[in-house]
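Of the protein chains in this complex, one is absent; all others appear in place.
We call the chains A and B, going by the order they appear; numbering starts again at 1 in every chain.
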Amino acid sequence: MHLSESVNTGFLFLAPWLVFFPVIGLLINTLFGHKFSERMIGAVASLASGAAFVVSVLLYVTVSGAHGEAMRWQLAEWMHIGTLSLDWTFRVDSLSTTMMLVVSGVGTLIHIYAIGYMHEDVRFKNDVGRFRRFFVFLNLFIAAMMVLITGDSYLMLFVGWEGVGLCSFLLVGFWYELDLLARPSWSNSFAAVKAFVANRVGDFGFLIATFIMFWAFGSLQFDKVFQQVPTVAPGVIIAITLFFLLGVTGKSAQVPLYVWLPDAMAGPTPVSALIHAATMVTAGVYLVARSAPLYSSVPEAQNIVALVGAVTALFAATIAAGQFDIKKVLAYSTISQLGFMVAAVGMGAYVAGIFHLVTHAFFKALLFLSAGSVILGMERGHHHAAHANHDNHGKGKKGKRKEERHDARAERSHSDSEGADEAHGEVFDPGDMRNMGGLRKTMPVTFWVYMAGMVALSGIPPFSGFWSKDEILLDASMHNQAAYWLLTIAAFFTAFYMGRQIWMVFFGEARHEAAARAEESPKVITVPLIILAALAVLGGALNLPFEGFHNLGHWLEATLGEVESLPLNLQVAGISTLLALLAILISWLMYARKPFAKDQTDPLASLGLFFKGMNNKWWMDELYHLLFINPYIKISYFIAEVIDWRFWHDWFHEKVIMGTYNWISFTGLNEYADQKGIDAFANGLGTWTQSLAGTLRKVQNGFVRSYALSILLGVVLILGYLIFK
Amino acid sequence: MTLDLALFLLLALIAIASALGMLISRNTVYSALYLVLNFVTVAVFYLLLSAPFIAMVQITVYAGAIMVLFLFVIMLLGAEGLPKSEVLPWQKPLAIGLSVLLFAEAAYLLVTKSRPVGNVLPPAEAVNATENLQQLGIALFRDYLLPFEVVSILLLVAMVGAIVLTKKERKARQ
Partner (left out) sequence: MIPVDYYIILSAILFTIGVLGVLVRRNALIIFMSIELMLNAANLAIVAFGSVFESFSGQIFVFFVIAVAAAEVAVGLALIVEIFRSKRSIDVDQVSSLKG
């Protein structure tokens, strides 16, 4: 609060509502949602998110009125322990405003999209009741993300950090009893657990960093920490920053903890778009940018961060080129792009990193949502096909939607009960690009928005991805040559796998009946896509590398300190653009000149082992199993079987404790203490009471005169007492 | 021995004798009549204690109303003596022993411990009867109005209770 006393606080008092609105939304849906229609549930959730967006805009207005000056709004005291005082304070500055605009803006669009998507998803998977749960989780995510962004201390940031991790877990495991192809299995649950455990490793790093920070700085509040940076030994700061880096690798899916993100695609597609592409996974980038004063003071740590990012960018890009699942490609692409951002913030190019974060949020959310649209189209096509096979009169194809859905559900339960169904005999994977092809004609809107996302991601000028990626490359070329080359090659691969995907999905001929019968998605899905497409195309205008157009850079200066506004470097830009165009050309030659046919092996397979590696993710999962998980299981087995079961249970518990206990209870307590002691006493008491009562009973003879006599006796005794007292 | 004392002793003798007569008499009617005599004696004591109003009340209510009621009941139920079959052999000696003890203790306590100081005022020195009655009436209706009203309700309730208890229920008889 004290920081903002001198300036007009404007709408600052609204800051807590960033969190309250989504919480209100989720409470409404939790408490009353069972009475709402799907449309109503979606509207409540979207309005809650939209209200957060409105608040973000108002806060943006306020902050820009104060020239990006940080403002703080204390909502509550959390705890005071000795010198440590922690409050729930909202920090509103240019960085957090940028983030909250992205989160609530993209989040709201995805909420709207999810109304349409989940409407069909819950029906394909035969559990309509889960619609409400999905939106409750989504709102919870927005709330947690807002806590993360607006936190004024590392601890509040960590609260949000864990909150979004929880939401990620809940949403990855949303269809916890199914697998990716909606068969009964626990594989989605395992994916959720994997995401959670990998994040836990990262959180461990985050916590250690926080502990060291408190030990060295005596505070966790951003400003207080940053003020003391010059007074603390660089070694301590290196330790802090590197432990933070571990947290970043967990949350932002960097080498070596990235393995959870591809599996996290088990969640519904809006989740992949919102959490695992646009917002949550960028929390690590935000953390590094937020800690800019720490990182800037230790170049050694910066280099490590930059290299981790660059290696991740290239490594994930190669894997993406070898995948066949439409969402897996995008997942590895996300990892790769996160690598770009981490490399950027690692090199001190915070503005470039945040710029890429923003544009990436636009185009990657767009790509994921379009992929979801494609998958829904494929599923619709599949059910059309199944229906047509069932009914040779062909009435189903022109039937009304409602009827189809009803059929689809009936079919599903039918096939569930019968085991084998003609049309569903083979397991159909609506996300496999080898089943697609030619969707350009059946799903034109999706095709065009996908194209927008593709060119943005591939770095073709003048689309948004070009500007942000080019800025990163430019910074890299000046600061870190190794990172520059890694990133440039990664950019080449990026364009290649995106081209490969476009050709495989939208061009050529349909390679599956479902693709041929695919159908465009409804407006509630396509409208958010179009908005996102516009943002993906135009997003670059936020920070053009020309004099007077560094809007984002100037905006963030207030928070991140002086940033160099680099002019366009034609050499760097030229190389990256040429490489991107070349990659797309190569992909065209491989996948589109002679259209990819049904059951054809991938042209890349001629690379032999290299392609096998790309397709099998360089056997990283297997390596992790070999290095960590199997030994871990062996150790756990040893602990469970030998130490716990044989030693503790069989010997210590059964023999020692239970034996002693039995001896004491049977011999000592039961025989002696209980039977001969307590029982005897209690029985004796009872017998004595009985005999006494038998004696006294005779006094009650029923004669009034006797009773009167006893009263007289009492009077005499009392008078005697009065005499002799 | 003054005249006062002589009068007192004579009356006390009559009172004790009539009380014993009530106690010992085999015939219930005799008992009742002895008690009437006792009550009248006590009324004279009240006069000696310069409480003429209470003395009159004693005669009208006790000796008059209450004892007449007793006699009615005796006539209703029969005045014959009960057979001498004692089911509680220890009752009589114990009762006599304890009673003597009680008298001894009470007399000792009253005379020694909580002994009121002074003599009883002789009737000649007391205020005259009308004034006494006036003051009593004023005290009764000013300071003790509420207890007075409560007593009236008590009497009403007792009357209703007596009627309810003795009333024969026709339906039960049929």
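In the analysis below, a residue touches a chain if its C-beta (ideal position, glycine included) is under 8 Å from a C-beta of that chain, and two chains touch if they have at least 3 such contacts.
Because the structure is a prediction, the values reported are computed rather than measured.
As for the chain not pictured, it touches chain B at residues 2, 4-5, 8, 12, 15-16, 19-20, 22-23, 28, 31-32, 35, 38-39, 42, 45-46, 48-51, 53-54, 57-58, 61-62, 65-66, 69-70, 73-74, 76-77, 81-82, 87-88, 91-92, 95-96, 98-100, 102-103, 106-107, 110-111, 115-122, 135-136, 139-140, 144, 147, 151, 154-155, 157-159, 161-163, 165-166.
Residues of chain A that touch the chain left out of view are 697, 700-705, 708-709, 712.
Just so we're on the same page, only the chains that are shown with their structure count from here on.
Note on chain placement: the centre of chain A and the centre of chain B lie 99 Å apart, centres being C-alpha means.
Remark: chain B residues 87-88, 91, 94-95, 98-99, 101-102, 105-106, 108-109, 113 touch chain A in the complex. Residues 703, 705-706, 709, 712-713, 715-716, 719-720, 722-723 of chain A touch chain B in their complex.
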